[in-house]
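Here is the structure we will look at.
All protein chains of the complex are present and in place, except for one that has been dropped.
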């Protein structure tokens, strides 16, 4: 049975048709995932939805989070895609993490959050610097609310210091990035398969 | 001549009348600032404004950032108030930082960003843990875009690990917090005064 | 077959007989691990060993890292224990992480680092604040070099802001900490067991 990975794109741009380096990185992971029998659901462009500020699972009228939350929890793997701004994950990425804070109070009788036995990875792009910190902030927050992080859970690209080239505008994908994407996808798929067959007992 | 400090509150709550621990911390700093001849402008509750995602100084129709930006740059000191969520600054705080990214391209003929010769401090509150990381992320981003950070630039309170008490609900303000607020305000005022009289030459 | 967890204590104190809050937290996890059929190897007090600065697996004469490295890799689970100083992991913790940087070049024919298919968790203590950032920095670095982080991989305690009480001197262990220790141990044990039976294919 194929697994499902749900990508989210935390670009600051709302228009899902606008070219996005984060989308390019998600696409690269998608190719790698397809080789290990994992199917990608359509990417959710968060900035194009109305994700209200808050730390509950439903902030009321007009809140698009409940639908996004359902998609994320229907999948086996979360591909958390975010650009880097100022060396840090985007405000849109932070908004998503905050909404997952509610998982802490949504445990089942065995004390398990809805994210338990699911795997999360990061897809990170920036003009320059900040990928490690972005992964650090995202992994810590996701792990706090129940996600498991497979070996080498981050696939990233950044240019040289103070550069301004976008990943989407590179002539070719650097070989190291392609290689990393394959490893990240293979690890995530393996781990998600194990945990789906034998979930955390709590 | 009295200096002006502009507080912003990056709470996730939009209603500026809703009680906010961040407001309480800003108020504490306000008392300390009043003793060193610094007047606080009215706090801007960011979540109650429409600060559009982006990294320019004006993201177009409906964007409240240009007005907030003007207030911030009219003051001598920025009091950057944010709650902690998941050990990190709020998504609203990140939104504000991203909008300041535009300062990098708004330099004058001497290469100085609009934030040059202004001082920024942090006011941070949370139920538990995360104040140091919040200051780290905020100071790094603010400093990147031209703000100067005075000695001991962060005033914070958090409760014991995994606690759930709010700063606003404490019976009394811990003496160490009051003492820190005084020091933070005194340092910020002194530095802002020096830099106002003799700005960075660029 | 019982699994083995190897704890390391990154206290700044060299004397393994000196009382250490990090040791107390490791002990708490040890009790929890014993209930899920995981045996703890004796804790390595890193500051009491001569771990030379560097990023290779053997920095030559007098270097104690090769022996510690062997112990860590002989186990199924790494309990990475560190105190918090200035809101961050200790310099001793950073030294250990740096020595694991060598894993990047020690891959097998399938591209797997020696840490692959092993699980790492954090045991963190401090007088006040910094647990989330400590987990963030440690998880990111460990994950970069091949460790897998189970859901809720950090067990921590810190006191109220600017406090000075040590975890080892508390009258009783806070119930939430004991509960978290149980969950962290159960998750780590489950995941390590799955990955031992079916390692990452690379």
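The first chain written gets the first letter, and so on, giving A, B and C; residue counts start at 1 in each chain.
As a working rule, contacts are C-beta pairs under 8 Å (C-beta built on N, C-alpha and C of every residue); 3 or more make two chains touch, one makes a residue touch a chain.
This structure is a prediction, so every number in the text was calculated from the model and none was measured.
S.K.: Looking beyond the chains shown, say which of C:64, C:98, C:166 or C:198 touches the absent one.
M.R.: C:98
S.K.: Decide which residue listed in B:21, B:43, B:127 or B:187 touches the omitted chain of the complex.
M.R.: B:187
S.K.: Per the definition of touch given earlier, which of B:77, B:135 or B:162 contacts the omitted chain?
M.R.: Touching the chain that is not displayed is residue B:135.
S.K.: Touching the hidden chain in the full complex, which residues of chain C are there? Just list them.
M.R.: Chain C touches the missing chain through residues 12-14, 47, 53-55, 85-92, 94-95, 97-98, 101, 137, 140-141, 144-145.
S.K.: Given the full complex, what residues of chain A touch the hidden partner chain?
M.R.: Touching the chain left out of view, chain A contributes residues 86-88, 128-133, 136, 156-162, 174, 176-177, 180.
S.K.: At which residues does chain B meet the chain that is not included here?
M.R.: Touch with the absent chain occurs at residues 111, 113, 115-117, 132-133, 135-137, 139-140, 143-144, 146-154, 183, 186-187, 190-191, 194-195, 198, 200-202.
Following the convention adopted for this analysis, only the chains that are shown with their structure count from here on.
S.K.: Relative to chain A, which chain's C-alpha centre is the most remote?
M.R.: So the chain farthest away from chain A turns out to be B.
S.K.: Compute per-chain Cα centres, compare each with the mean of all protein Cα atoms, and return the closest chain.
M.R.: A
S.K.: Counting in whole Å, what is the centre-to-centre distance of chain A and chain C, each centre being its mean C-alpha position?
M.R.: Centre separation, chain A to chain C: 26 Å.
S.K.: Using the average of all C-alpha atoms in each chain as its centre, how far is it in Å between chain A and chain B?
M.R.: 29
S.K.: When you check chain B against every other chain, which residues touch at least two of them?
M.R.: Within chain B, residues 86-88 contact more than one other chain.
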